[in-house]
Structures are given as C-alpha cells and as structure tokens.
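Only one protein chain is missing; all other protein chains are in place.
Up next is chain A:
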Amino acid sequence: MLDWIKNINKEYPEFWKDYLTKLEAKPNKFVVLSTETSGLNPNKDVILSLGAFSVIDDSIIIKENFEAVLLQYKFLEEHGISNEFIIESKMTKMPEPEAMEAFINFIGNAVLVGHHINFDIEMLNAALERLDCGRLKNEALDIDVMYRKLTDINDKQFSLNDLCEIYKIPKSDRNSSAEDAYKIGLLFLKLKSRLGIK
C-alpha cells in the first residue's frame, strides 16, 4: 500500500530523469503509437514490436518515426515459440531495455495517441517497471473514444479495422505495428479536425 514510499529515494536510470525534465514543458506534438504484444496480460505478456510517428501541425511526419522489433529471447524460449521470423526480418532489432530507452527518448513529452491506448500504456509501464523506471506520465488520447465521442455512441467499441472501414482507409496486406500506427495516425488526423482539437 505504501509502495510510493519505497520509491521516494530510488535512483532512476539517466534516460528516465531526462524524460521527467522534458515533461515539465508543454507538449507541442502528438505521437501515434501501436504495439504488438504476445498477449493481453500486461504482467505475463511482452511487447514484440513498437511503431510510432510524430504528428505536428496536422500532418504525419514520416521522418520522425520509431520502429523496432523487440528481441524477447527469454519470453519466446519460455513459451517455446520460434524466433526465426524475427531474425529473418530486415527490421531494426533491439533488446527490450535498449528499445524502451530509445522509445522514451523519442516520445518525450508528446501527447500519446493510440487505439485502445490504455492497454499499450499498461504494456509499456510493465516494461518500464522491469527497468526500474516509473510509469508514463504523458497525456493520452484514444481514437476509439474520440470516435465514440464524435458520434455519441456509448455502448459499443470499435476495432481499428472498423474505424478504417468507416473512414475508408485502405487496408494493407502487410500487418505490422508501424502499419497500424500509420493508420491510427490517419484516423487521428481525421477525428482531430472533426472534433476541432488543436
């Protein structure tokens, strides 16, 4: 119950301290993100890949992206899953601690945007906890919530595919977290202008 007391004098890693100082400024951009995970339990499952883009001035900046496959050897081994598909891919690969550090540096104080972002944040928090960091403190927006707010629907959730269909965003055959992040980005731009969010 008094967990926070334990943390009071805890020494954070350097990048986390930087992150905390960045948070003091006002956010000037959005970061759309998507995670690919091994399952739905933040305590047991791990992030397999991360994809993210910056959104500044109502446009997605392709150059400011973050894309990484996390090397979860331990997890895969424990569950007897082959890791060949990771080794074969041309994607940037990083072990979890390195990836988290790079990702935290990437997002800075930006407002996070995602689809069912609470879950993404839970997964990220779990990974951060393993590195002795605190929890993410960025503001966060969920495009599903935004859409329901726009249309005044409260009794239903919309999957990313549903939303893409509604806004006629072409589906691609390739599926990756970067791909999802890009789609979320497009949806975010559309919803943002409709809701009049600055």
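Note that in this section a residue touches a chain if its C-beta (ideal position, glycine included) is under 8 Å from a C-beta of that chain, and two chains touch if they have at least 3 such contacts; residues count from 1.
One rule holds for everything that comes next: contacts and distances are computed from a predicted model.
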item: Absent chain [UniProt protein name; select from "CBS domain-containing protein", "(Fe-S)-binding protein", "Sugar ABC transporter permease" or "Sarcosine oxidase subunit alpha"]; value: "CBS domain-containing protein"
item: Sole residue of A:31, A:47, A:60 or A:160 that reaches the chain not shown, by the stated touch rule; value: A:60
item: Interface with the unshown chain - residue positions in chain A; value: 51, 53, 58-63, 65, 67, 90-92, 167-168, 170, 172, 174, 176, 178-179, 182, 185-186, 189-190, 193-194
